[in-house]
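The complex appears here minus one protein chain, its other protein chains still in place.
Chain naming follows the written order as A, B and C, and within any one chain the residues start at number 1.
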Amino acid sequence: MTSATPLLEVRNLSKEFPVGSGGFWSRNSQTIKAVQDVSFSIQPGETLGLVGESGSGKTTLGRSIIRLHEPTSGQILLDGKNVLDLKRSELQRVRRRMQIIFQDPYSSLDPRLSAGNIVGEGLLIHNLTSSKSEYRERVAELFELVGLNPIMMNRFPHEFSGGQRQRIGIARALAVEPEFIVCDEPVSALDVSIQAQIINLLEELQEQLNLAYLFVAHDLSVVRHISDRIAVMYLGRVVEIAEGDELYKNPTHPYTRALMSGIPIPDPVIEETRDRMVLTGEIPSPLNPPSGCVFNPRCPIADDRCPKIVPELRAVGDDHFAACINADGYGAVSANS
Amino acid sequence: MPLLEVKNLKTHFFSDDAITKAVDGVSYNVEAGETVALVGESGCGKSVSSLSVMQLIPQPPGKIVDGEIIFGGQNLLELDREAMRRKRGREIAMIFQEPMTSLNPVISIETQLTEAMTLQLGITPKEAHTRAVELLDRVGIPEPDVRIKQYPHVFSGGMRQRVMVAMALSCEPKLIIADEPTTALDVTIQAQILDLMQDLAKERDMALLIITHNLGVVARYADRINIMYAGRIIERGTCKDIFADPRHPYTLGLLESIPRLDQPKGSKLIPIQGQPPNLSDLPPGCSFQPRCRFAQDKCSVEYPDITDLRNNHSSACWEVNNFKAIVESGVSK
Amino acid sequence: MTTQPPEKISNTLVNALTRLSLGAGMRRSMQFSRRYPSGAFGLVLIVAVIVFVSTAGMLTPFESHRTIAPKAMAPFSRDFDGAMMWLGSDELGRDVFTRLQHGGRTSLVIGLLAPLLGTAMGTLLGIASAYRGGVVDLLVQRLVDVMISLPGIVLSMAVILALGFSLWAVIVALSINGVGGAARVVRSHALSQSQMEYVDAARALGASDWRIVLKHLLPNSMAVSLVLFTVGVGAAIVAEAGLSFLGLGVQPPTPSWGNMLTFAQNSFRFGPHIAIIPGLTISFVVLAINLLGDTLRDALDPHLRGRD
Partner (left out) sequence: MRGYILRRLLLLIPNVFILATSIFFLMRVVPGDAAIALNLTGDGTILSWEAVEQTRENLGLNDPIWIQYGRWMGNMLKGDLGYSPLRQLNVSEIILAKAEVTFLLAFLAVIWGVLFSIPLGIIAALKRGSWIDQLIRTFSVGGLSVPNFWLGILILLMLVHWFKWSPPIFQTDFLDDPLNQMKRLIWPSVAIGISFAAIATRLIRSTMLEVLNQDYVRTARAKGLHRNRVILRHAAPNAILPVLTLSSLLFAGLLGGAVVLENLFALPGMGQQIVNAIGTRDTVLVQGIVVTLGVLVMLWNLVIDLLYVVVDPRIKLD
């Protein structure tokens, strides 16, 4: 990939969750392999989009990176240093550099704290301000930064609308001056007309503060709008990763193609002429994923090798990787059918 | 004569402190066999207006205070309770948003699927069973004769929505109202369900009224569109007209503010400022006026009537006729 | 002079009067009582009871444990000296009204202290169990399982037997009743809270475990604990009465509402008022507390709000 050391590099990250009570006498303890062997990197100021349907592991991946979940194996390198090796005190310092914005504007704000105290919590934890007045000033600045009136500092979360709450969540993350933010479906709980406000805000902040984003979402249209590069996840694995335009123009993995074709474009003229590819079947349970390529039971171009081989991500174009053994021959196969 | 004609419908919700005008003078119609969309953001009254057709709004606090709902030449609001009950499911069926909660968890799929058929069509349970298995097969549920015995919790969201589609079809209604039928589903499953519904509607010559906030879904599946804002329809027309030539600032705002798959990174989104109004405390004049880029003095005084342009394309904006000119001149508040 | 519609004038008048005569605090309590009439009713009853027990010794010339009249005199009869006994005399010829006032003090002290102790212990156990998880959780859970599998009154009996029959023994015994239930409820509440994204956000900011527990989980569990406490007050008053009724609670000569009922089972031999008056008092007080508790739950628990 390009340029010098990336800001963040994820290497072979896996996360498994045990399922069931786990107590003694509970038989057949299983694990959900939520994230399996995922690698990618993010440059300073860059946005990597992470798209996938439910059960794809995209949220788990985002949370594992900032260590809200403890990854099962793999490495997370921040400026070349593995975050997973850090001691508790060192982790504290790294926490400042990586933050998260959540999907649900309701459960992500403590209902018993005022908006000002929510935003200021990071300042207190990391002793970033030296006096009460400086603290208030800084909180007011953060309010203005995300487009909220500082007068509203003393109000409580329930007095704000969904969009405003999302702004409070963004201000909270920005308080500790991070370089990298995991945006976990930040607009999917919002109304159509409010989504654009938050997307624009995120873009402006990125430019102003040179932030790097991992933008996790299920809506490929939103991801495409905001991301430089896009990774597509399916059942815990990254199946394709490429620069946004490249991915849109040359989707190589059959799942990526199906995902794109499933998203209608708000233009009836374009819709009339679009190629459609509707998948059959359901997304399998991550408890019991198919063998070999996880996509093979739903794949229109699967052959008898697919249930046996776990495909590696490999280059299929300029900075474009796909995990499909039939990726090269895809054009030919789909032309035949 | 249209299959369904809603005229000046007003459904209000009454509480101690306020009246919420969820639907406040809505008119639209659905012709036999066509697909019509009712589009709007959450809380704009689109669901209430469709539930009003079925008379399924919780009463109290809700009440249909005015208007007519003419279905097959009959005003549904004048029917007694028993007559209205016989219309439900038999002539108008409904599919809801949440497949996970729309099926009764303690009743088998078989019972839930056959009970309406035995009641509304007067067929024997055995016939109903046979038909139910056929229906499940038609909506794409594998091994229907086995799965019909199961309970909803073992079905995935997509499968449950297929069951809901089968249920809606079971009495061969003339109209199916689908209230956000795929919002809760994954993208690849969404496409399956919507395609299925469209195929079935064509196959059986049923009309489809889709309620959605997703303009993409509308562009792909609808013949005609009604756009709602704050309890009223603010623009309507054929799908192509609305997308190619929006004549209301709200419609334009929606189209400009949604990210599109076919647009590259960096393309500008123009958000609609502010937020949707509280339906129990609407602003004076046009409800959209406080958020409107082009609002004038007149807008905060009087609500504009919905005006026909051509080809049944109409809009409720004072500047319908020279809308384009205003947009181009870029007048903003 | 401009003319105004009459209702507008009267409204303005009423508003002005309210503002002048009632003041802000009063207005807020008016709002409260309009919104939660049953809660307000409960509150008024509770205040009345507190006034009633705190005037013990002031309203009557009698002492609570002295025989001053023949046994089981009906209400409104007179004692040996001709003084009026509003509620009559009991099975030993003592003034029922006076005993009701003094007994109320005992019952209310127990009714407040026992659940205070119990809820506090339960809350701490519950939060520790939810947040620490692992072995702590497993141990607390087992203990709670055992506690709530015993009838409270039987557990109290055993504890009182072990501690000796004193007022404090009764309070401790009754406080233990509430621990198991409170621990379980607070644990599940704290568990659901700790899965909320705001806790994740605090962790992502680098907040310590202590900070999360003290600043986030505890404040968010207080509402639950408060409701548990109110429920506990009613339960403790009833449980004290039950224990005393069996002769295992507050020991004579100290009066309590419960031990006033000890001989009530034979009261059909004497007079029904000996059984009816203390029982009715207990029922009313518990009713008042339950009404207030319900209101608190409605007001504090957003999930139940609007459902009545």
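Everything below uses one rule, namely that a contact is a pair of C-beta atoms (placed from the backbone, for glycine too) under 8 Å apart; a residue touches a chain by one contact, two chains touch by 3 or more.
Note that the structure is a prediction, hence the values are computed from the model and not measured.
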Touching residue (missing chain; options C:Met196, C:Leu217 or C:Leu261): C:Leu261
Given B:Val6, B:Val23 or B:Met54, the one touching the chain that is not displayed: B:Met54
Residue in contact with the excluded chain [from B:Leu3, B:Met94, B:Leu261 or B:Val320]: B:Met94
Option from B:Leu103, B:Ala132, B:Leu185 or B:Leu200 whose C-beta touches the chain left out: B:Leu103
Where the unshown chain meets chain B, residue by residue: 54, 56, 58, 85-90, 93-94, 96, 98, 101-108, 115-116, 119-120, 151, 153, 164, 167
Sites on chain C contacted by the missing partner chain, in the whole complex: 38, 142-143, 145-146, 148-155, 157-164, 234, 238, 241-242, 245-248, 261, 264-265, 267-268, 272, 275-276, 279, 282-284, 286-287, 290-291, 294, 307
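Throughout what follows, only the chains that are shown with their structure count from here on.
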Overall pattern in which the protein chains touch one another (line/ring/star/complete/other): line
Chain centre separation (chain B, chain C; CA means) in Å: 51
Residues of chain A whose C-beta touches two or more other chains: none
Shared-contact residues (touching 2 or more other chains) in chain B: none
Residues of chain B defined as touching chain A within the complex: 41-42, 156, 158-159, 186-192, 195, 213-221, 239-240, 243-244, 253-255, 257-265, 267, 269-273, 275-276
Residue ranges of chain A in contact with chain C within the complex: 63, 66, 68, 91-92, 95-96, 98-100, 102-104, 107-113, 118, 121-122, 125-126, 169, 172-173, 175-176
Complex contact set, residues of chain C against chain A: 196-198, 200-207, 211, 215-216, 219-220, 302
